[in-house]
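Please read through the structure below; I'll follow up with questions.
Only one protein chain is missing from this complex, and each of the others stays in its spot.
The first chain written gets the first letter, and so on, giving A and B; residue counts start at 1 in each chain.
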Amino acid sequence: MPDPLFFNDLLKAFIQHVNLTLIALGVALVPAFLISLLISRRSTLAELVITGFGLLYTLPSLAMLAFMVIVFGLGQISAIVAMVLYAQFILIRHFVLGLQSIDAPTLEAARAMGFTFWQRLLWVEAPLALPVWLSGIRLAALSTVSIAVIAAWINAGGLGTLIFEGLSQNNLPKIWGASLLIVLLSLWLQSTLEGFEAWALAKAEGGVV
Amino acid sequence: MPSIQLDNVSKSFAGRVVLQPTNLEIAAGEFVTILGGSGSGKTTLLKLINRLHQPDTGVIRLAGDDLSQKPVTQTRLNMGYVIQQSGLFKHMTVAENIEIVPRLLKWSKSAIHQRVDEMLELVGLEPKLYRERYPLQLSGGQQQRVGLARALAGNPPVLLMDEPFGAVDPIVRQRLQDEMLVLQAQLGKTIVFVTHDVQEAFKLGDRVVMMQDGSIHQYDTPNEIMTHPADGFVESLVEAGGSTTTKNTETRISRLSTWRSNHPPFLKSFFTKPRRV
Partner (left out) sequence: MMKNPHMALKRSGWLLFLGVIVYVVSSFYILEQNQSPELVIGSKNFTESVIIAEYYAQTLENAGYRVQRKFNLGGTFIAHQALQRGQIDLYPEYSGTAFLDIIHQEPPFDSRQSHAILDQNYQKRWDIRWLDFSPADDSFALVLRRDTVNRFHLKTVSDLSTVASKLILGSIPEFEERVDGLPGLKRKYGGFHFKHVDLYDNGLKYQVLKDRRVDVTVGFTTDGPLSDSSLVSLVDDKHFWPDYHVAPLVRQSALNRIPSLQQILNGANSQLTNTTLQQLNAAVDLKHQDIRLVVRDFLRLKKSQLTLQKTPLFFGTQLAAKQESR
């Protein structure tokens, strides 16, 4: 039966995986948000940008990772850059969608009231767009966790390492353990973010009724 | 209260001229209604005043100052804006909606709280009942009242209204119109009110702007327009309003004087007491 060293490995890989995901998401959020602010009111530009990132998204992850390796070498940097690029598509799309979903009278009233751009964003647009934004973040997080598994192939660490090791060494506990943790992590992300989304939706619709 | 002046102002969208070069002078404290059909340019004219649109030519002045030389936010904070769909922020309570401009103007917390109560009373909604309600829980008429309260909360010298009572049923509409008159009687703000309803325009306006296809056909008191219409267009509109147009004006004048004699001007204190603490 698996000995303490095994659990040690599992835990270490788990932490690596979480770190990778957190960093990638953190880095991805800012440019995605800023880009969305720039393009949300210009529909042709928005379509162009979103389609562009959408094309990136269709690239198979291993191919993208390999390309990153050429530029940045093996390791975490390449993995994170790849994950950030993939996340852009999901994040930008949802950020823009959220902003565009605000109805015209509300927007007009907000403009006419005398808000500055950032005040309007903070007081009016963000609370109303938040549910869609959060769902985008949730989807991007799940997607990033997935890609991080593959990233183990380029020495980025994470739970994928154990899966590849398990496959190469025909070691079932490693495969099972790592897979289980990936599933648990994904479930946790889903449940947690979903709840915040539901709350944000209620707030946007007019208080928690 | 400032005067509003449009000097040779015009506006086009996508090559189409929506507003012909126009001159318009609205006196301080005047209640002016702008009457026209859809496509007449009336809404565009209104939106030029609070700079939701930028004029292609000409200058817009507020109390003699060129608006394009002032920061937009400042202009807008000092102009109340009421629209047909009320544009209430559904994620905020009624109180929070009304509080917005006072908060942006950095009033003290107690002043803001008091103001919300006053505004709700002003528009005929009991504060205790309505403060914590959300817009989606209100009827159309109630939403419009809150919209008005919100627009007046910061005590702006200018009030811009774009067909505010259009989506409301006729009975409520009448009441709201009457209350507008009452309000104006004490407040004496400079009000620009856009409508396509002839009766409404004549009932409410000190002067009426008659518009069609981006140009002003006549700008005068309701009486003058009715007795001396400038052209066929104006004539047809007056006729469309029917005898009720005349009746409305008379009603208006009598209603105002009756009200004035019954109510000493105490409500005015809402709007003259200094709010900054």
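Assume contacts are C-beta pairs under 8 Å (C-beta built on N, C-alpha and C of every residue); 3 or more make two chains touch, one makes a residue touch a chain.
Note that the structure is a prediction, hence the values are computed from the model and not measured.
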**Q.** Chains shown that the absent chain touches, full complex
**A.** A
Q: With the full complex in mind, choose from A:47, A:103 or A:194 the residue touching the hidden chain.
A: A:194
Q: Can you list, in ascending order, the chain A residues touching the missing chain?
A: 2-3, 5-6, 8, 11-12, 14-15, 18, 74, 155, 161, 165, 167-172, 188, 191-196, 198-199, 201-203, 208
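One rule holds for everything that comes next: only the chains that are shown with their structure count from here on.
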**Q.** Contacting residues of chain A [partner chain B, same complex]
**A.** 105-106, 108-116, 119, 123-124, 127-128, 203-207, 209
Q. Which residues of chain B touch chain A in their complex?
A. 50, 52, 73-79, 81, 83-91, 93, 100-101, 104, 134-137, 160
